[in-house]
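What follows is chain A.
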Amino acid sequence: MDILKVFLYILVYPGLLFLFIYSTFVEWVDRKLYAKFQNRMGPMHTGSHGLLQPIADFVKLMAKEDIVPDSADKGLFNAVPVFALAAVLASGLLLPVWHFAKGIESATSFQGDIIVMAYLLALPTFAYFLAGWTSTSMYAAMGGVRVLTLLFAYEVPMFLAILSPAIMTGSWRLADIAAYFQAHPLYMLFNLIGFAVGVVALQAKLERVPFDIPHAETEVVGGAFTEYSGRKLAMFRLLADVQMVVGAGFLSALFLGGFPGGLIPGFIWFVIKTLAVVFILSAMRAVTARIRIDQMVAFSWQYLAPLALLQLVIVIFIKGYMP
Partner candidate 1 sequence: MSLKLGAMLPEVMKHLFKKVATVPYPFRKLTVPPGFRGNPVMDPNLCIGCQMCVRDCPSEALEIKKESERTDEQGKVIKRFSMTFYLDRCSHCAQCQEICPKKAIVLNDQFEEAAFDRGALKIIYK
Partner candidate 2 sequence: MTAEEIKKILEDSLGSKIKELTTPAPRRMFIWVDKENLVEACRVAKEKAGFYHISTITPRDTGDKLEALYHLAQAGMVLTIRAQTDRNHPMLPTVIPVYGGAVFYEREVHDLLGIGIEGHPDLRPLVLPEDWPANVFPLRKDWQYNREKGVIE
């Protein structure tokens, strides 16, 4: 029975099938919101109100010609998207969505899973760099370098931000942190700065406006993905969506009290909380212009990192005086 549960967990919910379907849905929500913000309609004609459009886009890309540049390192060029997608899908398994993972530690919920999760979410960034570098195209190389520069800008604030709930609850396990905040909802308010820093850093990790510097189309064409086409590009696109879902779920589990109540209510909480985060991400995309890489680095180290540190100080202070 347990084996079956594990299979269900990996393949159906919250594993591959769910992540695929839900991430396309989240992409639809994001596109629709973005369109509404801009007084447009957004996707309309595949499915009801364009609901199936992301899947249609994915299927279309899968069917397209797949070109590998002559001068590229073929093995690496082909492996990078698969590797990156696998990393993100694996990180999705660590989300504390199913009740059976709560009480006891298991392969998908253990002390330190928060670190593993942050690590798995950072892996695609390196994959992007490798993708850009092996493509041997000018634009891709530039995009790859920008990816790494960006990484050094947002990763530190991101890690500092996720540190604070862990310190507050005294646990390195997502399920424990979520349970703690469920029990003490008011303590969530102390972590608002951390949540804000986390959302901004997540936006940068997802490389969306205003931080879409690595693949700013008017500057470096497709950035690291310039030479990618067909199936591999589809994988990168899917990867970005899954990353958005997992990132939003990660922030919800850390700062918004997780997904209580077992299978069905937990699922509903998951949808509500991740969509709330996605709404913030979409709104951020709609109201800003893309900033330059030097401005981004300056912004991170002047504002984001100090804010995250301030959050840490607050948490340590509270922790010291907490009843």
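The rule is short, and it goes like this: a residue touches a chain if its C-beta (ideal position, glycine included) is under 8 Å from a C-beta of that chain, and two chains touch if they have at least 3 such contacts; residues count from 1.
Criterion applied: all candidates are chains of the complex that A comes from, given by their letters.
In this text the structure is predicted, and so the values were computed from the model without any measurement.
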{"item": "Chain A in this complex - touching candidate among 1 or 2", "value": "1"}
{"item": "In the complex, chain A residues that touch candidate 1", "value": "33, 35-41, 44-45, 283, 286-288"}
